[in-house]
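Provided herewith is a single structure, encoded as C-alpha cells, for subsequent inquiry.
A single protein chain has been omitted from the complex, and every remaining protein chain is retained in its original position.
Order as written gives the chain letters A, B and C; numbering starts at 1 within each chain.
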Amino acid sequence: MSPLTGKWFIEYTHPSQAHMYGIERYVYDGKTPFQSIEIVDTDFFGRCLILNGKIQSAEFDEYIYHETLVHPAMVAHPLPEEILVVGGGEGAALREILKHPSVKKLVMVDIDQEVVKLCQDHLPAWSKGAFEDPRVKVHFMDARKYLEENKTKWDVIIIDLTEPLDHDSPSHLLFTKEFYKMVAQRVKEKGGIALQADNLNPRLLQYHGSLYNTLKLAFKHVDSYGAYIPSFDSKWGFIYASQDYCAADLQPATIDKRLEERDIRNLLYYDGLTHLNMFSLTKDIRTMRSQEKRIIEDHNPFFTY
Amino acid sequence: MSPLTGKWFIEYTHPSQAHMYGIERYVYDGKTPFQSIEIVDTDFFGRCLILNGKIQSAEFDEYIYHETLVHPAMVAHPLPEEILVVGGGEGAALREILKHPSVKKLVMVDIDQEVVKLCQDHLPAWSKGAFEDPRVKVHFMDARKYLEENKTKWDVIIIDLTEPLDHDSPSHLLFTKEFYKMVAQRVKEKGGIALQADNLNPRLLQYHGSLYNTLKLAFKHVDSYGAYIPSFDSKWGFIYASQDYCAADLQPATIDKRLEERDIRNLLYYDGLTHLNMFSLTKDIRTMRSQEKRIIEDHNPFFTY
Amino acid sequence: MSPLTGKWFIEYTHPSQAHMYGIERYVYDGKTPFQSIEIVDTDFFGRCLILNGKIQSAEFDEYIYHETLVHPAMVAHPLPEEILVVGGGEGAALREILKHPSVKKLVMVDIDQEVVKLCQDHLPAWSKGAFEDPRVKVHFMDARKYLEENKTKWDVIIIDLTEPLDHDSPSHLLFTKEFYKMVAQRVKEKGGIALQADNLNPRLLQYHGSLYNTLKLAFKHVDSYGAYIPSFDSKWGFIYASQDYCAADLQPATIDKRLEERDIRNLLYYDGLTHLNMFSLTKDIRTMRSQEKRIIEDHNPFFTY
Partner (left out) sequence: MSPLTGKWFIEYTHPSQAHMYGIERYVYDGKTPFQSIEIVDTDFFGRCLILNGKIQSAEFDEYIYHETLVHPAMVAHPLPEEILVVGGGEGAALREILKHPSVKKLVMVDIDQEVVKLCQDHLPAWSKGAFEDPRVKVHFMDARKYLEENKTKWDVIIIDLTEPLDHDSPSHLLFTKEFYKMVAQRVKEKGGIALQADNLNPRLLQYHGSLYNTLKLAFKHVDSYGAYIPSFDSKWGFIYASQDYCAADLQPATIDKRLEERDIRNLLYYDGLTHLNMFSLTKDIRTMRSQEKRIIEDHNPFFTY
C-alpha cells in the first residue's frame, strides 16, 4: 500500500494548504525545454500527470475534466466540423472531440512535443488512439504565433493550458485580452470557445474572475461553469464564450437530445442534468466573481501560485 | 505566516491521500467523554473545529455547509413551525433555522454538552446568539433515546451528526434503518428531514450510497444533493427525505419567492440557482450511487475511515 | 496513538529537510513579548518545549543536553562556588549545577519571564524545584545589559541561548566577539564557560565554526564538543572556553573521581567515558570547522535558519 513506499507528492495551493498524494511509483521524472514533468502511479487516483509541480490529470477522474472542457462547447454548436485545440498535450480533449461524428478537421497546437510524446508512451488511455485519427493534425509551436500566422476560422476552439507561473512560462501570453481578441476572430459564426479557467474555490477566485472579465471584452456571451475534480481537491472553473450562444441557457432535454442524435452514449460525466449542475453557479461564487475587477493584458499578466 | 509555525493538521481521507492545514494557533486541545476536540486558527480557513481528527467546520466556509443542510428542507415546507435538530453542537444550524420567521419551537438534542459549551465560548460566530433565543431548547442526551421517549412530531428534522468510527462512537445507532424509521414517524404531514450524508467524491461514495438506500426504506421521496466545501476538500453529500415532497423538483423561482416572502435576504450561498446546482447530481455520482446496494442496520453498521 | 490525532509539528533544518513530530496534545500555544512558545506532549519524546518553531528540549532526552552543557565546565573547575547562567529559562541547567555541592551562589539572567513561568507550570521535571533553592536568584533582563552593569566575577558561566533569527531576536548581541570578551572578563581565575553552540552536522557547521573562531578571540583555550540528541535529530555542538584549562585533556579517570568526590551519582549521561566521547571530535568535523573563517561581531551578526 502506498504509504509504505514513503513517496509523497505534496501540492501547495497556498503557503498553508497542501494536498499529499501517496505515490506508488515514479514512472517518469524529467524536464522538457518548457516545463518539469512527472508521471506517477498512485493507489488512489491511478496514473497521474504532473507538470511544474501541479497535478494536471489523473487516470481516475480525467473524464470529469475533459468531458467538462469539451462537450458543452461541442453540444452548443449545431454542427461542429472544424475544431482547434490549443494546448491539451495529453490528447484526451482530442479523444472527446472525436466522439462528435460531424468533426472533419481537428488541429492541436501544443508547444511541448516532448510532453505529447511522453503522454502517448505513458498515458495511452488519455488519447485512446486519437493522435492516429486521420482527421487529427498536431503542430508543435507557440499557439499565439500559430493564430497570428493562420487566419483560418473554427467552429469550436478548446483551450487547455496551464496558467503561467512567471514571465518565462510558455503560456504567459495565452491568457490575455489581446490573445482572446485574436481567438475571437478565429471563431466562425455560431461557434464558441471553451477553456479551463482556474480554481472555483471562493477564496481563490481571483484568477477565474479575471479571466471572466477579460473574456467579456472579446465575446458577447461569456459563461462560467464548474466541476468538482477530486484529484484537484477543488471545484474547478471553465468558461464558455461565444458571440452567438449562451451555453447556460441550454436546457437539459436539448443536451440529451443532441447527444442522442450524435449517438454519443459512452460519456461518464456529461449529460443534460450534469450540464445544469455545471452552469448553475452557487451564489457565493457569483458574488465573489462580481467583486473581481481585474483585466489580464499582455503588459499586465496574472501569474498563479 | 502559518508555515513558519511548524504546526500542521493532517487529515487523511485514505491511507494515501491527505490534506495538510497550516495552523496558526491551537485555541483548545482536549477530550470530552465522547470525542476528541480541537479548536484551531488557520490562516486560510480562519477558526476551525476538529472532532476526532476530522475538520467539522471552518469559519471561512461553514456558511456553505449550514445553509445547504438547513434551507432546502425549510424552504420545501410551506410553513415550518416546529423544528428538531439532532446533533449540530456548534449552533450554526440553529442560526440558519431561526432565519425562517415561522419557527415557533426549536429543539436541539446533542449528546456532548462539553462540545456545545466550547463552541459557545470559542466559536460564537457559529451560533450568533441562537442558544439565547427563547424559542430554542437544548437537551444533552442520546438522540435515539430522546426520540424513543418523545413522540412529538416535527415539521422539519435536521440531522447533523458525524459518522461513527466504531462501535464506541456515540452516533453508532443514529445512521441505521431502525433509526430513520423512527425519525420518519416523528415527522408531521408536509414535513421533511435533511441530513449531512458523507463524501460525494465518486471514489468514496459507499457511505453516501448506503445512506440513500437506507433512507429509501423509511421515506417515499429521497433526494441526494451536494455542495463543494473547500475546507473538506470535497463535494459533500446531503439527503432530503419526505413522504410528501421531492425537493429536487422545486423550481429556482419558487425558492427565490419563498425566501423573499420570508424576508430572508442575508444568505451567502443558498438561492434558487444554488438549489438547482445542489440537486442536479452529475452523471458519475448517479451511476456510482446506483451501484451501491448496502443497507445500514443496527446489527450491520457502517463505520467510516 | 499519535498519528491518529492528525497533529504534527514539522521542523525544517533546511528548505528540503524536515523532521515530523506527531503531537498528542498542545498543552500551551502562545506568544510572549520575545518569542512564540508551544508546550506539547508527544508519544515518542514526551513533553517538549518549542520556541520560535524549534524544539528546545524534550522530556525524554533533555538529560543529554543539560548534562552536556553543565557538567564538563563544572567538573573542570576544582571548586565551583559562584555560577552564572545566561538564558536557560527551563531551569534544567540550574538543576544540574546544583548537583555540585560546592555551589554557594547561582544567578540566572533570562529576558523572558513568561517563558520561565510557563516552564515552571508545565515542565516541572526540568527544574525539579531548582527555582526554590535559596542559593538561586533569577533576574529577568537582557544578559548583555546585566553583564555591563554587574562586574562580579564567576567561577563558571553557562550560556544557554537560542541563536538569533534576525535583528529583532533578543539574543542578537549575545553571540558576538564583543559579548564574549565581556564574558571573559567576568570569569575568575581557574574558571571557564560553556555554551550550546549549534549543529555539528558537517553540512551545517557554519554556525558552530564561527562561534569557535569568535571565542578564540576572547579565551586562550577553546574546545568544541558534541552530543547526539535524538529530539534534535542531530549531533549538537557545545563549546568550553577558559583561560586556564583545556577540557579536552581531562582524563576519564579524573572525571569519574571528581564526580565521586562530589557524590554525584545520579547522572544519566555524563561520566568519564562519556566525556571522552564528547571531546573526541570526528575527523570530518575537525576538517569542516577549520575551513570556517567567519567571526561574529556586533556589526556582523550571524542569523540562523
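Heads up, the rule we're going with is that a contact is a pair of C-beta atoms (placed from the backbone, for glycine too) under 8 Å apart; a residue touches a chain by one contact, two chains touch by 3 or more.
These numbers come from a predicted model, not from an experiment.
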Checklist outcome for this item: Contacts of the unshown chain among the visible ones are A, C
Checklist entry - Among C:Ile64, C:Ile111 or C:Leu147, which residue is in contact with the omitted chain in the full complex? => result C:Ile64
Checklist outcome for this item: Hidden partner sits against chain A at residues 4-12, 25-27, 29-30, 36, 38, 50, 53
Checklist entry - Given the full complex, what residues of chain C touch the hidden partner chain? => result 1-3, 10, 14-22, 42-44, 60-61, 63-64, 200-203, 227-228, 230, 233-235, 267-271, 273-274, 276-277, 280-284, 286-287
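Operating definition for what follows: only the chains that are shown with their structure count from here on.
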Next on the checklist: Using only Cα atoms to place each chain's centre, name the chain farthest from chain B.
Outcome noted: C
Item to check | Distance between chain centroids, defined by C-alpha means - chain A, chain C (Å) | outcome: 56
Item to check | Distance between chain centroids, defined by C-alpha means - chain A, chain B (Å) | outcome: 33
Next on the checklist: Could you pull out the residues of chain A that touch at least 2 other chains?
Outcome noted: none
